[in-house]
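Everything on this sheet refers to the single structure shown next.
All protein chains but one are shown at their positions in the complex.
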Amino acid sequence: MAVDPRFFPAGVPLTLGEAAALAGGTLQGGDAALRITGVGPLGEAGPSDISFLHNRKALPLLAETRAAAVVLPPELLPRLPEGRVAIVTKDAYLGFGRIARALYPVPPVRPGVHATAHVDPAASLGAGVEVGPFAVIESGAEVGAGCIIGPHAVIGAGVVLGEGCRIGAHASISHCIAGRGVVLHPGARVGQEGFGFAVTPEGRFETMPQLGRVLLEDAVEIGANACVDRGSQSDTVLGAGTRLDNLVQIGHNVRTGKACVLVAHVGIAGSTRLGNGVQMGGQSGVAGHVEIGDRVQVAAQSGILSDVAAGEVVGGSPAWPMRETLRAFAALRRLAKPAAKPG
Amino acid sequence: MAVDPRFFPAGVPLTLGEAAALAGGTLQGGDAALRITGVGPLGEAGPSDISFLHNRKALPLLAETRAAAVVLPPELLPRLPEGRVAIVTKDAYLGFGRIARALYPVPPVRPGVHATAHVDPAASLGAGVEVGPFAVIESGAEVGAGCIIGPHAVIGAGVVLGEGCRIGAHASISHCIAGRGVVLHPGARVGQEGFGFAVTPEGRFETMPQLGRVLLEDAVEIGANACVDRGSQSDTVLGAGTRLDNLVQIGHNVRTGKACVLVAHVGIAGSTRLGNGVQMGGQSGVAGHVEIGDRVQVAAQSGILSDVAAGEVVGGSPAWPMRETLRAFAALRRLAKPAAKPG
Partner (left out) sequence: MAVDPRFFPAGVPLTLGEAAALAGGTLQGGDAALRITGVGPLGEAGPSDISFLHNRKALPLLAETRAAAVVLPPELLPRLPEGRVAIVTKDAYLGFGRIARALYPVPPVRPGVHATAHVDPAASLGAGVEVGPFAVIESGAEVGAGCIIGPHAVIGAGVVLGEGCRIGAHASISHCIAGRGVVLHPGARVGQEGFGFAVTPEGRFETMPQLGRVLLEDAVEIGANACVDRGSQSDTVLGAGTRLDNLVQIGHNVRTGKACVLVAHVGIAGSTRLGNGVQMGGQSGVAGHVEIGDRVQVAAQSGILSDVAAGEVVGGSPAWPMRETLRAFAALRRLAKPAAKPG
């Protein structure tokens, strides 16, 4: 079985030729008129499914697959067994994704406000907005055309959502201006008070008023149960296209550039700035008030304590240049070898 | 005070003899007819409570406890002070748990759909289901007999829940087939889109359609605010009895065997597989596309980057065999000693 029709209605059929065109690739063997109805991994795909191969580990499955065709990059074409059909394209993963999207389009917006939702009379909804059961849209909020507000989502007072945003079930969003096509997955928390307080002479904590906002640029995506605190005075900003995985934490006043990728459980402390295209592995973290340059790559579980120049690859806790960290691990491992028994 | 009746109604009384039988143990001293009404830790239990002892650290409390009897393993019986009463059983913790459960049974299901809940006419509810305030059950969902759907929980379109599942407050579940007795604690997120996207030649991210499901086998438990993403093409699978603690992250296409235990903040990246009985300590993580064998034990905060054979015990970040990691820490600590002052 490939795709379960209980969750994804039967795909929009394509011909093999159309699929190749969508993938920006060329068909090697096969009948361009063959009807394709689904997708599946190499080991599970059926004779009217398309599959893909983009790493060598899966090569052994090429001989066995029953898929109608396999999307693969030119360098793997020589490994295609006799009689198999391929769609050859430079970026097999992207190409395959476009075929899959054509077969299984994003479900259309179902415009309308569910009878159980609570929309404040002083909120404004654009054309064709879908509002789910028990959603709350507070006073002064502006929801752009074509947005989907999921069940139980709460859109706080004054929040602005651009066109085509998707807010998942149980997400909450306050003190936020969001661009177009922003996605919040279920349970995401955006705009709550940051973790800021002063200590009184008597040793009590006194909350610092958190008077900033969250700015989410176009196409930002925020994972399930991830948290983005609003700024304390200036704003917390996520640059266009930036994607946070589940359970990520973004402190107040953090700013990221465009197209950053933060994997699950990443934590960024307050006022830190990330350049464009920064990638952080799972469970890594950055201290507060640090500058991370463009395109920096951070290994999983690393801990960054000070500025990192553009283009660097860092790892370890504390994080050092990756090459140095790898040498340190190697040296440590040598030290850990049991001493040779005297002969 | 032992157990607060505001939250746990007065226990179902037992005799001491019945308690010993439930624990699979034998009574040492004491009156088998004595009436037991509660449980409590050694230092807090009263004269009609049962307590337990399963590690040596708590031995000093044995002399002081006012408990009617103490459940303990045979090897600790010689330490029982004169005149104290014990229930002796090989697994004191399990035995004590069974006594506690008999005294304080799981609250019964209260069948019925709360007036404020929203159940789609095309959803089906089994016999004796309890649906809480503001819960949402979408079209095509099938809820098995005796399930409890907590307040604000959202059961997505087409989801199947076996008999006797308990879905906590604010949990959301979509694209999922669950077996019997599955438990989601409050705020758990199951079935949302995984973190998968391709990069276009222009540098934009394009979401890969996430067309798989989540399969939760019987008796799986998922902690508060934990996240389990659905598969991208194949399924994300948690094997029977597997338990996730709070705030755990499971990426798309991950598969675990039976009876795995993942402590809080664990993260498993996409397409990784765990065998049966794998145990992972808090804040540990595994990279994507890795195979972890049966019964592997992973120390807290470890980071696994490559396959681990069945039965291994690993630790550290990056994770090595535990013995080697401990030697590395010891060597490092020696290096860290201040150099001896020249004499």
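By letter and in written order, the chains are A and B; residue numbering begins at 1 in each of them.
As a convention for this text, a contact is a pair of C-beta atoms (placed from the backbone, for glycine too) under 8 Å apart; a residue touches a chain by one contact, two chains touch by 3 or more.
Just so it is clear, the structure is predicted and the values come from calculations on it, not from any experiment.
The residue from B:247, B:292 or B:314 that touches the chain not shown here is B:247.
Of A:6, A:84, A:118 or A:295, it is A:118 that touches the chain left out of the display. Among A:114, A:170 or A:185, only A:170 touches the chain that is left out of the view.
Seen across the whole complex, the unshown chain contacts subunit A at 118, 134, 136, 140, 152, 154, 157-158, 170, 172, 174-175, 187, 189, 192-193, 195, 197-201, 203-209, 211-213, 225, 227, 229, 233-234, 247, 249, 251, 265, 267, 269, 283, 285, 287, 289, 301, 303, 317-318, 320, 324-325, 327-328, 331-332, 335.
Interface residues of subunit B with the unshown chain, by the touch rule above, are 2-4, 6-8, 39-41, 44, 57, 91, 93-94, 97-98, 100-101, 104, 114, 116, 132-134, 151-152, 168-170, 185-187, 219, 221, 223-225, 241, 243, 245-247, 259, 261, 263-265, 277, 282-283, 300-301, 317, 329, 332-333, 335-338.
To be clear about the criterion, only the chains that are shown with their structure count from here on.
Annotation: 27 Å between the Cα-based centres of subunit A and subunit B.
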